[in-house]
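Just one protein chain is left out here, and the rest sit where they should.
Labels A and B are assigned to the chains in the order they are written; within every chain, residues are numbered from 1.
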Amino acid sequence: MRLISTLSILATLITTPAAADWQDTLDAARGQTVYWNAWGGDARTNAFIAWVGEQTEKLYDVSIEHVRLSDTAEAVTRVISERAAGLDTGGSVDLIWINGPNFLAMKEQDLLFGPFVEDLPNAAYVDLSPGAPATLDFTVPVEGMESPWRLARFVFTYDSARVDAPPDSMAEFVDWAATNPGRFTHPDPANFMGATFLKQALVELAPDPDVLLKPATDASFVEQTAPLWAWYDALRPNLWRGGEAFPENHSVQQQLLNDGAVDISMSFDPASTAAAIEQGLLPQTARVFVPEDGTIGNVSFVAIPYNAANAAGAQVVANHLLDPAVQARMQNIEVLGSFSVLDPAKLDAAARAAFDALPTAPALPTLEELGPTLPEPHASWMTRLTEEWARRYTR
Amino acid sequence: MTLELQEVAVAPKGARPLFPPITLTVRPGEVATVMGPSGIGKSTLLDAVGGHLAHGFTLSGSIRLDGRDLSPLPPEARRIGLMFQDAVLFPHLSVGDNLAFGLARSARGRAARRAAVETALDRAGLADLYDRDPATLSGGQRSRAALMRTLLAEPRALLLDEPFSKLDTTLRDDLRAFTFAHIRDRGIPALMVTHDPADAEAAGGTVIELTECTPQGSRTGCPHHMRRRNPDPA
Partner (left out) sequence: MLVTVAFGLVLPIAAGLWQTGRAGVGVLPAIGATELSLVPLRDLIALPGFSTALRLTLVTGLGATALSILLAVGVCAAMHGRMSARASGRLLTPFLAAPHAAMAIGLAFLLSPSGWIARALAPLAGWDRPPMLATVNDPGGVALILGLTVKEVPFLLLVILSALSQIPVREHLAAGRSLGYGRGLVWIKVIMPQVWPLIRLPVMVVLAYSLSVVDMALILGPSNPPTLAVLLLRLFTAPDIGLMLPASAGALVQALLVAAAFAVLSLLERAGRVLGRWWVRRGGRGLSAEPGLWMATVLSALLFAAGALAMLSLLIWSFAWRWPWPGFLPDSWSLRAWSTPGSGWAAALGNTLILAVATTALSLALAIAWLEGEDRARRGRAGWAEALIYLPLLVPQIGFLFGLNVLFLRLGLTGGYTAVIWAQALFVFPYVMIALSDPWRALDPRLVRAAGSLGAGPWRRLFTVKLPVLLTPILTAAAIGVAVSVAQYLPTLFMGAGRIATLTTEAVTLSSSSDRRVTGVYATLQAGLPIAAYGAAFLIPALLHRNRRSLQAGGAA
């Protein structure tokens, strides 16, 4: 007993400055409403955000207003136009679900609040050692300007009732599509998921994948993408609608799969197929597959704009998202089914048990089945890929 | 109560007056008649007296009621009743409520007002029709209701715009007698516009025949092409 109290006093002494700061943040956050700008196209994510809002309201008196975006860029634009109008405080965006080019754009233009991640008490559960996945966003150093909340892995979905053997490498998609013309497509590369599909192919086909981790130059881009365009030129004629039109995003493509209009869809969430079956949005026979050499993975973050009206509340929300109980609920296939960003090694036994007890489903792949995680290319590759694709194939 | 028109003429903006200036005195209980071809501005003359002139018309001369100049007054303050060709009853109100709309403020209290309306309906031969939809009344009934509504407002003068022209002959005679009797009863001056010489005959008051200002006529010298008969009113 005495030992414990001594320890806790000791702990208090050691952590006083940070804890006091955090207490200040909690005090400042009380009563705030956080406008969380997040893509609103997924009902389960929307429901999860609503649940988080109930939690933070109960625990910290911070409520969440989910501003549903159809594209994260909308929130970035809003912050930009606010700065344009001289609105340097009291901005309308408090928290953004962000990563990749949008993060790069905001970071480069000094539109972000922070660094704040290391001040979050729950950041202790995240591996923030240099080079760890949560410290890089599309190879761009995060530097404490955005806080991780969910893990994303690129996967394909197919209907096992209609397709016997899905392609097991990106290269093989060409043959598969030639045998099954019109039965495969990808989202428009202007969309995140469409661009990721191209990146996935690039990572596999590039002569030197390590070059992809550095910013793209004119020369390196031409050199590394040459095999990709050859591959794509061979693939495109056999795509759905002859490769002349593309679904707007992966949700639309999932609907095409559900309708039987195509045989393969894709997602950045390995659990989404099981979740969609549960929701009646895919047939019971839908399954996940990945190319043998692995797929791109990244971490989804939340960031706070520099002019956020409720920055304190936004930090409280970012912190709560890293709570082990919240992360375990997020990973629950019946809730969201998104992989946790916490480092299992940093969790206590009870938290780990909570993760182990999560339910499973036939369409939910195990980590082994997902194979190795490939790093995202530097964000500049995605921007260039999208532009080059549009230049080549938009008439 | 006397209605006096002194050199009254109405002109569309920037144009010749519609008719030569009119000077006329209508004594209490008298029904003066204005006749003339269509489009000469008979109704416009009534608009001028009632205060309803449309934008773009200019009025010259003076109109006095009981010696008081009417021109600065808005229509609702002139207390001049209006009767139209087809009795214009408010379509959204019942017959009784139409009369109640007109009933002067001087009648106070719900019961008193209701009684006043009932009495008026009774006198117009419309007893028990308080709650009726005006659209379901016959032409004669409607005209009598309209007259009663006008009289309940206790007007100090009355303007009649071809009030009987839409009625068939027998009904016309009845209603004419009914209307003129009430006017005489109240002792208020009335100005009637009509096409029907029989109306003028029955009215028995001054009759003015309007004639057009000819194009050749100068503005001031708009010739007095009107004929007046002035039988001595009682």
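Convention: a contact is a pair of C-beta atoms (placed from the backbone, for glycine too) under 8 Å apart; a residue touches a chain by one contact, two chains touch by 3 or more.
Since the model is a prediction, treat every value here as computed from it, not as a measurement.
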- Item | From A:Arg30, A:Arg241 or A:Lys346, residue that would touch the chain that is not displayed | A:Arg241
- Note on the structure: Filtering A:Leu128, A:Ala171, A:Ala234 or A:Ala261 for touch with the omitted chain leaves A:Ala261
- Query: Which residue from A:Pro121, A:Gly144 or A:Gly182 sits in contact with the chain not drawn here?
  - Reply: A:Gly182
- Item | Touch with the omitted chain, as defined above, among A:Leu59, A:Ala178 or A:Ala390 | A:Ala390
- Contact set of chain B toward the excluded chain (per top definition): 50-56, 74-82, 84, 88, 90-92, 94, 101-102, 104-105, 133-136, 146, 149-150, 153, 155, 159
- Item | Absent chain, residues of chain A that touch it | 35, 37, 40-43, 46-47, 50, 65, 67-78, 80-87, 92, 101-102, 105, 109, 182, 188, 190, 240-241, 244-246, 248-249, 251-252, 254-256, 258-261, 276, 279-281, 283, 390-391, 393-395
